[in-house]
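Take a look at the structure set out below.
A protein chain is absent from this complex, but the other protein chains hold their places.
So, chain A:
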Amino acid sequence: MEGIIAIWQRDLIKFLRDKARLFGSFTMPILFLLIFGGGLSGTMETMMTQNLDVGGDFNYIEFVFPGIVSMTLLMTSVFSAMSVIEDKDFGYMKEILVSPISRVSIAVGKMAGAATVSTIQGIMLFALIPLLGLNYDWISLIQVIPFMFLLGAALSGIGLLFASFINSTQGFQLIVNIIVLPMVFMSGALFPINGMPGWLDVIVKLNPVTYGVDVMKKIMIDVDQLSMTVRETMGLNLTVFGRQVTVFEEILFILAFTALVIAIATLSFKRANA
């Protein structure tokens, strides 16, 4: 336990000392919020509510905001796993690997560090809520934070997997960019994923981000007040094998995914000899 905290704390201290990283990672979500929330919101609303009688009930920005927070979680947590490669480059991984700290603790500590960093960034995005004219219940915002941490942990695991077999930071950034953007687009973060062609639907349903985005939306948006049509339009009736999934099942899926990546990451630290 002590080891997990030590590794977690180290990554956190380094994040807080790195001002460029702290603010630099905001540009992407703000850009997306500007483009999708400001520029495209009219178009998206028209497109999504075509042939539907939803009236003024549908607000695209309200729909996309949780999606963009999830996207920030994804990017920050995956990229935070790059610290593993940096530690290998700068030799610090040796210091960790020759110590008696258990290999599971290394994986969990790295994951907790990335999850914390991404949760902090996600919470910082909440500051934009009043500027965007949005109205989320503050209780739901507080409720969503633990889930953001879980999602951050799960997604950082993806980064850890890549970091275990990629040895350069450049290579890591390249591969991660190739992986991350499709994961965002295929998750319902920016637009609803209803009525996708069959093969794309499979990818969407396998993508852990899909469930993350769905849970975020279900917690943050007051779903019960929305009419059935609006829910359908927002893609909030996510079904797997023709069955609508519950928030509980989605969280279970993400937990299972997290456990799986921890196991794989632990194995990779076991065979590593830096």
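FYI, contacts are C-beta pairs under 8 Å (C-beta built on N, C-alpha and C of every residue); 3 or more make two chains touch, one makes a residue touch a chain; residues count from 1.
As a working rule, contacts and distances are computed from a predicted model.
Chemist: One chain of this complex is not shown here; going by its UniProt record, which of these names is it: "Amino acid--[acyl-carrier-protein] ligase", "propane 2-monooxygenase", "ABC-2 type transport system ATP-binding protein" or "ABC transporter domain-containing protein"?
Modeler: Listed in its UniProt record, the absent chain's protein name reads "ABC-2 type transport system ATP-binding protein".
Chemist: Of A:5, A:175 or A:202, which residue touches the hidden chain?
Modeler: A:5
Chemist: From the list A:95, A:137 or A:222, pick the residue that touches the absent chain.
Modeler: Only one listed residue reaches the unshown chain, and that is A:95.
Chemist: Going by the touch rule given at the top, which residues of chain A touch the chain that is not shown?
Modeler: 2-3, 5-6, 10, 13-14, 17-18, 90-92, 94-102, 273-274
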